[in-house]
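One protein chain omitted, others in place.
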Amino acid sequence: MIKFIILSIPPGSMIVAGFAVLGIIFWIFWPKRGLLALLQKIKMNNERVQLEDALKYLFDCEYNSNMCNMNSIAGNLNISDDKAGQLIERLLSMGLITMDNQNISLTDTGKSYSLRVIRVHRIWERYLADETSIAQADWHNEADRIEHFVTREDTEKLAAQMGNPVFDPHGDPIPSIDGDLPEPKGKLLNHMKEGESGQIIHIEDEPRSIYEQLVAQGLYPGMPVFVTGVDNGKIIFAANGDECILTPLFAAQITVEALSDKTPVSAKHELLSSLELGERAEIAGISPNCRGQQRRRLMDLGVVPGSMVSAEMKSASGDPVGYRVMGTTIGIRKQQADLIFIHKNNDDTKK
Amino acid sequence: MNKNELQERNEILSEANKARWDLGVNFHDTVIEAIYEDASRIARKTVKQQGEKAAYSLDLKIDKIVTSRWLGFPLMFLMLAVVFWLTVAGANYPSGLLASFLIDYMHPILKQAAASINMPWWLDGVLIDGAYLAMAWVIAVMLPPMAIFFPLFTLLEDLGYLPRVAFNMDSMFRRAGAHGKQALTMSMGFGCNAAGVIAARVIDSPRERLIAIITNNFSLCNGRWPTQILIATIFIGSLVPAGIAGFVSAGAVVGIAILGIFFSLVVSWGLSKSVLKGEASAFSLELPPYRPPRILQTIYTSLIDRTVFVLWRAIVFAIPAGVVIWLVANIHIADLSLAEHFIQWSGPFALVFGLNGVILLAYIIAIPANEIVIPTVLMLTVLSTGTHGMGEGTGVIFELDSVGDTANILHAGGWTLLTGINLMLFSLLHNPCSTTIYTIYKETRSVKWTMVSTFLPIVLGFIVTFFTTQIWYLWFS
Partner (left out) sequence: MTTPKNNLNNCATCPVHNKENLIKLGLSLDEIDYVITMAGNPNTGKSTVFNNLTGLRQHTGNWPGKTVTRAEGGFIYNEKRYKVVDLPGTYSLLSTSTDEEVARNFILFGQPDVTVIVVDATRLERNLNLALQILEITDRAVLCLNLMDEARRNQIEIDVRELSKELGIPVIPASARRKVGMNELLAAIEEVASGKYVCRPHKIKSRSAKLNHAISNLSAKLAKHFPKLPNLNWVALRLLEGDNSIIEAVQSGELGSINAQTETAQA
């Protein structure tokens, strides 16, 4: 029977039907807006997720010695004050927090619960940063999504594979498995004075819009900074030879640890991609934005501070350029050459 | 005591953890830098570079030519064309020789021997017409081209030329989210997809390696070229005057191969933007110095490592397939063989895709090797149309020396120009052969990626043939 039905459909309708089927399939699997993604979102909005997020936030407040109350919880979790009130009731009844006037603080149980959640979150952020190609601005949200569903065992296995990281990609320490966390170090960039120098140890990843702008400016944990001036509350500082100006709001997102033994690097680094064919230069370092396997591979091939590099040949289509490092020619794409810093010493550039 | 020890050990560990917080985020880098500092100090003490680097400057001269803007690509295409020409031209004669020995000469002898010991007809059919013939076919068609292609390819590899090809091609593959070395796995795939999948080992970044493995099937392999050429000659060559028929049908086949490259790039791009988005990606490409290849050793190792290895896997899969092919043609249920049942049942569905039941069945039972698709198609067509006097008997796969006779059988089977075009498309876009599927599993160790590589091309194949057919109907109705 079906045979004849199929054969009697005119080709025009078949084409339309074909497109319809393809369309439906695409809609189901479309990232972010498709059916599967929507179902995922609905699953996210349950109570446990909010509870864990609230604990995490409360812990962060205490760690940074800030005050927090119902309003700030509501703001941080992006829920109504009513909902936040209910949430606090639950936390109280579960014995995870205590309240003193408006001030909320964690009990010991609450603290260890939140440390567990934070450990999972930061390990996954580390994983996303080092072992996947997820965009930097998405790490936090992606980890937020994952952290409520993975088991502890899976996370520990992951941590073991990665060599038990102790810092997340924003420079924050990851609590140990027993719940240890070092004392907070450093001070906020907006509290620094002219002439002070240090190293960025943390860039806050919330709110996301500010974080994205800081990342876009090329700031990263581990970067040396030197404050050259404070003007109307604006912080002016040198970072990797570039001058940056940040408003207090932005500067408050950055934590800096004072460095005493190192004089700040004032020379501006150039990028490997700017090296012309036949020129030679000394490698100054690899940007921390080059991570994981890519970074390892470059270092393996001899791209380390101090070694000499020369641009030897362009590929027929122009992009990967062959650079000679430690006696080997390696092809490096422009995308990566942009992440490698060099010192061009004019006496050295002759070939 | 023991408890004490355990505690002591855990103290060491938590001590280490605390120290790691103190050492900061750049710790790993400083460890490596310290080692390099020592290495560089020792190297400065012990290594002396005298005068001009003679050999390297020769390397650089060669590199300037093979990677130059104007000569780079033509040289590469010339080199590949020569390799393919040598393979096709050189394999023709030994292939014919092997076929006439294994099929025309050995097959009747085996049949006679079976008859003389009174082997039951069904056992004789399963073993000799089924298993033996499928194996013989695979060896005859597969061995000679691979025995020429792989050593040639390996010679280019040992010489150091292939990394330069990857270097030149990288920008195209980068745009598709893939690695320049995929150019090599793709070319290797023109010889054999299973070998192409194995060759993807040289790509050390997980994401790009998976892309190369999954898309390798879009390289029209050695086993599919004869199908393409035969069908193009019969259905497309016959459209134009005899004088240019050869040229036009060759053009059609090359067009299909280029379409394959196109699909390979588009699918690479799609994969890197969707399912493989989260896989780690890293690019590194070392350009080793040129080295004179050791020809004899290269030929030996490439024959052992690649040709025999792949051939063996193909034979292992071809033998049971031969048995299945014979059985479906010879097991009867209510007067019709299993094959005929399937062909009649699936015919209408196949028509929607401009194919027919014979083609669908042939691609299902000839999954071990694309080489036996055409013989199976011929056998099934003869079987289902009830043509007599062609071929060697029920369920015995065969091929004809004359293209004209083959065309007659296919026309009798109801084939049209549209069927021909769709078969060519479907031959490019269908699941990899079982040897390749098995190899993909061995290489990725993942059922998920094996499934994706298996079903992605065939879904694409059905989509493409569906729209081709329906638009064709719309146009000509």
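Just so it is clear, A and B label the chains in written order, and each chain counts residues from 1 on its own.
We take it that a contact is a pair of C-beta atoms (placed from the backbone, for glycine too) under 8 Å apart; a residue touches a chain by one contact, two chains touch by 3 or more.
Bear in mind that the values here come from a model prediction, so they are computed numbers and not experimental data.
Contacts of the undisplayed chain with visible chains (whole complex): A, B.
Note that of A:Val166, A:Leu189 or A:Ile286, the residue touching the chain absent from this view is A:Val166.
Screening B:Ser68, B:Ser171, B:Ser238 or B:Thr301 for touch with the missing chain picks out B:Thr301. Contact with the omitted chain, checked across B:Pro145, B:Pro163 or B:Pro368, is made by B:Pro163. As for the chain not pictured, it touches chain A at residues 160-166, 293, 296-297, 299-302, 307, 325-328. Counting the whole complex, the residues of chain B in touch with the unshown chain are 5, 8-13, 15-16, 19-20, 22-23, 27-28, 30-43, 45-56, 154, 157-160, 162-163, 201-202, 204, 286, 288-289, 291, 293-294, 300-302, 304-305.
One rule holds in what follows: only the chains that are shown with their structure count from here on.
Distance between chain A and chain B, defined via averaged C-alpha coordinates, is recorded as 40 Å. Across the complex, chain B meets chain A through its residues 14, 17-18, 20-22, 24-26, 29, 32-33, 36-37, 40, 60, 63-64, 67-69, 71-73, 166-172, 174, 180, 204-205, 207, 274, 277-288, 347-349, 351-352, 463, 466-467, 469-474, 477. Here chain A touches chain B in the complex through residues 2-4, 6-7, 10-12, 14-15, 18, 22, 29, 31, 130-134, 166-167, 171, 173, 176, 178, 180, 182, 199, 201, 221-222, 292-294, 297-299, 301-302, 304-307, 312-320, 322, 328-333, 335-336, going by the rule given at the top.
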